[in-house]
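A single protein chain has been omitted; all remaining protein chains appear in their positions.
Going in written order, the chains are labelled A and B, and every chain counts its residues from 1.
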Amino acid sequence: MSQQLGILVVIDNEAAVVSGTLRDHIYLIDNGHWAGSSGEATGELVTAVEGTQSASQLEQQVLNWVPFGIGSPPVPTPQIAFLQTPDYALLADVPHPVRRPQYFQPRILDSAGVDIRDSLSMRDSGGRVRLAGAEDKTVYYPDPAIINITGEAVDLGVIFPAQYGSPDFFSEGLYWSATVDTNKVGLFSYTMHIRLHYSTRHDGVVTDHAITLPHSAYIKVTRDFAKNGFANTPMILPV
Amino acid sequence: MTAPAIDTLVEVDVSDARPLGTAVLGPPPIGAADYRVPMNAVQINIALLIDTEKALRSGKLENGLYMVDNSVDAAGQPSGSRGTAKLCTSCTQGMVLNWFAFAIAGTITPMITNIEFLERPVCEKLMVYGAPAIDRSPSYVPCITPVYNYWAGIVLPEVPRGRYYYRLDVRLGAITMSVSTPSLDVAEIPKQFETRRSEWTDEPPPPPSDPEQAA
Partner (left out) sequence: MDPENRTEPRTITIVAVVDVVGILASGSFAGSFYLIDNNRLRGSTGEGTDSLVTRVRPGDRIVWIAMTLECEAFASITAVGIEKEGQRQYCDPHSYVYPNTNIVCWVADVAANAGGARIPYNLSFRLGSRTAAMTTTTTPQLDVQD
């Protein structure tokens, strides 16, 4: 049974886009605080992974990254919240309605339940047409996407990251996960490449933009002997 | 996403909560008492613990199948018939369910090969997961990047409240065995209001989480 370590990647999207950097606008938190991780809720997280002397595949350590943009509803919010009621019947009717995007558009909600794109449309939320020459506006979509994971930890074969799918109404539900070669003891950096989206309205025309920004964090693999649970003394496993 | 840890969870009283609407402050709740629904984890893990030797020897999967999950029923108790092949898992519309198979005896690794609901479709994207998306994983290394194998699905939003049985097909070596006794107990979350489609004058932009956009 593998040990699962989760790393929450919290991003202030608007601040990062406006500043052109994730520095100071990314906060990394893992569930390894009690196992020795440091830098929780900063950009300089060091995720501690305990090495094991057992070579068994069942003792794999697995890292999962969960990106989250501040300004979004919480990650666990079921996707029903983003579905438009007329689409409920479509889901039951036709398999994989994501193939028909013109009928099936998820709402992009902010944390207060407001559809972010409403503020870009030429109509206000009451359906009334705005005056001609509506003011310029920029809307920052709160959800960041990790596009790639590279760096020392990958090049040296300490982590093997890949994207895996999960059940999702609108997409393949991809997320990044990596196994750790816990025989490679040491401190290793890795870089996340994170894509942020925003749209601008200028002279009545809406344009979509995306930028990809890098950010590096660390994995620390330690060699800890397995402890005898009764005596709390180090126990050397037979090779 | 795939940790098999079992935690029980309890009911949350949201009867004081008002629904969010397209206007930020939505209309007052209708039938506040209906809001008392089981508050399970949004991801429910259902573990199939299989004594493969017992199942194969007896010829019946249910003789060696012990099912547990991390959900609770409406009374806040662990799912009914836990530890048997008749597990009844409480859930609500929109939840993600994960099914994992483990051998607790024997040398064979059991694999779930199919899950099918008997009465009507209950889950969307109900299929096997765990293979990496190779075209989205530039560091993928064949035979080294791990491949997992488990089933998962997301409960459809229009499934009426009720009990839905499903058939599990599990492969043990060369033999596939089935049970049709586990079930889901779907609790309906009251629909507070209709969400209307946004009006667009232009082509709507692609969803921001779409990784297909060129760098």
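Just so we're on the same page, contacts are C-beta pairs under 8 Å (C-beta built on N, C-alpha and C of every residue); 3 or more make two chains touch, one makes a residue touch a chain.
Since the structure is predicted, the reported quantities are computational estimates derived from the model, not experimental observations.
**Student:** Quick check: which displayed chains does the absent chain contact?
**Tutor:** A, B
**Student:** Where the complex has a chain not shown, which of A:T138, A:T191 or A:T212 is the residue touching it?
**Tutor:** A:T138
**Student:** List every residue of subunit A that touches the chain not included in the displayed model.
**Tutor:** Residues touching the hidden chain, for subunit A, are 4, 6, 8, 10, 12-15, 18-19, 24-25, 27, 29-31, 33-34, 40-42, 66, 68, 70-78, 80-81, 83, 109-114, 135-138.
**Student:** Spell out, residue by residue, where the missing chain touches subunit B.
**Tutor:** 1, 3, 5, 7-10, 12, 14, 16-21, 24-26, 35, 37, 39-45, 70, 92-94, 157, 189, 191-193, 195
Convention: only the chains that are shown with their structure count from here on.
**Student:** From the C-alpha centre of subunit A to that of subunit B, how far is it in Å?
**Tutor:** Computed from C-alpha means, the inter-chain centre distance equals 21 Å.
**Student:** Quick one: in the complex, what on subunit B touches subunit A?
**Tutor:** By the definition above, subunit B touches subunit A via 1-4, 20-24, 26, 41-43, 92-96, 102, 121, 123-126, 129-134, 136-141, 144-146, 148, 152-154, 156-159, 189, 191, 194-202, 204-211, 213, 215.
**Student:** Spell out the residues on subunit A that touch subunit B in their complex, using ranges where they run on.
**Tutor:** Spelled out, the residues of subunit A in touch with subunit B are 1, 4, 60, 62, 64, 76-81, 83-86, 88-89, 91-92, 95-96, 105-108, 112-115, 117-118, 121-123, 125, 127, 141, 143, 145, 147-150, 154, 160-175, 177, 179, 195, 197, 199, 206, 208, 210, 212.
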